[in-house]
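Every protein chain of the complex appears in place save one, which is left out.
A and B label the chains in the order they appear, each numbered from 1.
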Amino acid sequence: MMDRRSFLGAAGAGLLLCTVDGRTVQVTSAKDVEDVDRAAAALRQPGSARAAQEGGEFPTPEPQAGGRAREFWLAARPVRWTIAPASRDEWMKKAIPEPSTFKALVYQQYSAGFAAPIGPAEIPGPTLRAEVGDTIVVHFRNDAESFNQALTVHPHGVRYNPEYDGSYLGDFTRAGGFVAPGEEFTYVWECTPQAVGAWPYHDHGPNHTLNTFRGLFGAIIVREKGDPGPEVQQVLYMHSFPPPVTNLEVTYQCLNGRTGAGNTPTVQARVGQDVAWYVFGGDSNFHTFHVHGHRWRGRGGAFEDCPTFGPNETLIAAWREDNPGRWLYHCHVFTHQDAGMAGWYLVDP
Amino acid sequence: MMDRRSFLGAAGAGLLLCTVDGRTVQVTSAKDVEDVDRAAAALRQPGSARAAQEGGEFPTPEPQAGGRAREFWLAARPVRWTIAPASRDEWMKKAIPEPSTFKALVYQQYSAGFAAPIGPAEIPGPTLRAEVGDTIVVHFRNDAESFNQALTVHPHGVRYNPEYDGSYLGDFTRAGGFVAPGEEFTYVWECTPQAVGAWPYHDHGPNHTLNTFRGLFGAIIVREKGDPGPEVQQVLYMHSFPPPVTNLEVTYQCLNGRTGAGNTPTVQARVGQDVAWYVFGGDSNFHTFHVHGHRWRGRGGAFEDCPTFGPNETLIAAWREDNPGRWLYHCHVFTHQDAGMAGWYLVDP
Partner (left out) sequence: MMDRRSFLGAAGAGLLLCTVDGRTVQVTSAKDVEDVDRAAAALRQPGSARAAQEGGEFPTPEPQAGGRAREFWLAARPVRWTIAPASRDEWMKKAIPEPSTFKALVYQQYSAGFAAPIGPAEIPGPTLRAEVGDTIVVHFRNDAESFNQALTVHPHGVRYNPEYDGSYLGDFTRAGGFVAPGEEFTYVWECTPQAVGAWPYHDHGPNHTLNTFRGLFGAIIVREKGDPGPEVQQVLYMHSFPPPVTNLEVTYQCLNGRTGAGNTPTVQARVGQDVAWYVFGGDSNFHTFHVHGHRWRGRGGAFEDCPTFGPNETLIAAWREDNPGRWLYHCHVFTHQDAGMAGWYLVDP
């Protein structure tokens, strides 16, 4: 029988359903998570015989003439992550009871050669920026030894050959689709003209659903050559941390790993600046994006202020700022906004 | 433990989750609703010190040259609302057992100076129509004293400064974001060229989720100057009344506050007329809009007959009528259409 907590946890977050190593587990408890992790830990790197036989050679792409290789060093590593560091929702004047801390998994950026971490751990991971003609080179290291399972980086939008897909594919898995604890792999992706825009990247290893829900996601932004982009750029992931993942009481509806205005990003701009929001769905739910006092040209050309998008879909909302004040931005799914998927946007005159 | 009724109520409607005055309540019963209402009633108008200090002056906008102020008088008031007045679903030949009546909250339109109500109470509230260059001036009165909590009007699409946002923002709330029982506030919104289209308006007070689910929503339509718009115009909200809100047995899937063909709007047109449907999501669910025998140019230019939209997103479906007969229109989510989210569209030759 389902108890009330299991029901609300599962329902509030959508279901969390993981398939690893031959089993599909309906994850509704920390115990289920342990089972899934144990299955992932037991998984051996698939023999690459079938993949190699099938695929022939996939040469590593080079930058186009005039382009360059943009190198990033990313390590997946565990981090004690606090969902509501201010312990308070400023919109709703609500105390968010401690603790809201759990063991997350993040893509931590490092300086060249994994010499030193760049800044604190963040959810989402670092934004990978490049221009048309460049390659994006991601040196990835699985530093999450305590999680003891293979991890990867799978990109959207950019071009890549199967060698750099970053996906576990069962017996057809290539090296980049199964980076075991302590191991490294270098992905090389091409920024073709079609890749202009903003795209998600995320874990696509054998336990991708659970590890994505733990925080293994980020953004790629590709621009035309020489285009610096808008002055204000905000990457925004709408996602959730459900109880089985955090071992906390409730499902946290999040923006960039935080819940509740004052914890979620407080975005700042000035009148006259070009502003762009790159918004992504990061869980199994669909979302809408609303910014008070603003509207923008949607994909079809008409103005909109609350468009729908889904898991790992990209929404771009961009305008020239002309409306000063304190504004709320939020997902307009009522159950999401009331559970913390909201933040402040402050525009100076 | 969840009993079957709680489960079906919650699941069928999506969850109803309310955050008021420092607490998030998973609303699954009338008792939960009482708790949320009590919390909202206890809430005092936030001191405006922080808001005032932060924001400087926000002058009241004037119409552009050649434009005018379109004034509306709206009162939020309780009403005994019957979801299925015909007690019957004509499509499914299904009796809809009495009673389907509950205590709703509506935006009631009044003549100038709140002299007298204009027409009966409706869900959605009155459609606010204006042209580019106009201001929309909404004189709003909270006449829902029995509900004993602050209410507001928050618009989409039009331009407004923070003074006229109509949103509760915790300590940053301005006067229009907290209109206490018995009080009035006048909102002034600008119809800029970007505002051309159709947009939702709705309560965004401290208990906005619950009060929006009770019926506090409506539509704004802004046109180019001198454009009378299509001959047939139908505003259509797809939404639901879940058991905790109505204290009734089942979740009603609704169009404009009614359920089941014969109760929902029966829309009429003639061959040769221009027809436009302004369709909005009014709950936490996503919907699709399908009209039998018709298709129309979607936002991207291609023809469509069943597009997706989400909470407080606008969908416009428009065509020149050329296909006479009795047609069904409905949400194509099976669980919604079978629970009443359908109606008749009658086209005369």
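Some notes on this structure:
Rule of thumb we're sticking to: a residue touches a chain if its C-beta (ideal position, glycine included) is under 8 Å from a C-beta of that chain, and two chains touch if they have at least 3 such contacts.
Please read these numbers as outputs of a predicted model, since none were measured by experiment.
The omitted chain makes contact with just one of the residues A:162, A:181 or A:265: A:162. Only one residue in the set B:67, B:229, B:265 or B:293 touches the chain that does not appear here, and it is B:293. By the touch definition given at the top, chain A reaches the unshown chain through residues 1-2, 7, 10-11, 14-24, 26, 46, 51, 54-56, 58, 154, 156-157, 159-162, 165, 167-172, 194-197, 199-200, 209, 212-213, 283-284, 286, 298-301, 308-314.
For chain B, the residues in touch with the chain missing from this view are 1-4, 7-8, 11-12, 89-95, 250, 261, 286-288, 290, 292-293, 295, 298-308, 323-328, 332-339, 349.
Simple rule for what comes next: only the chains that are shown with their structure count from here on.
Centre-to-centre separation of chain A and chain B, using mean CA positions: 33 Å.
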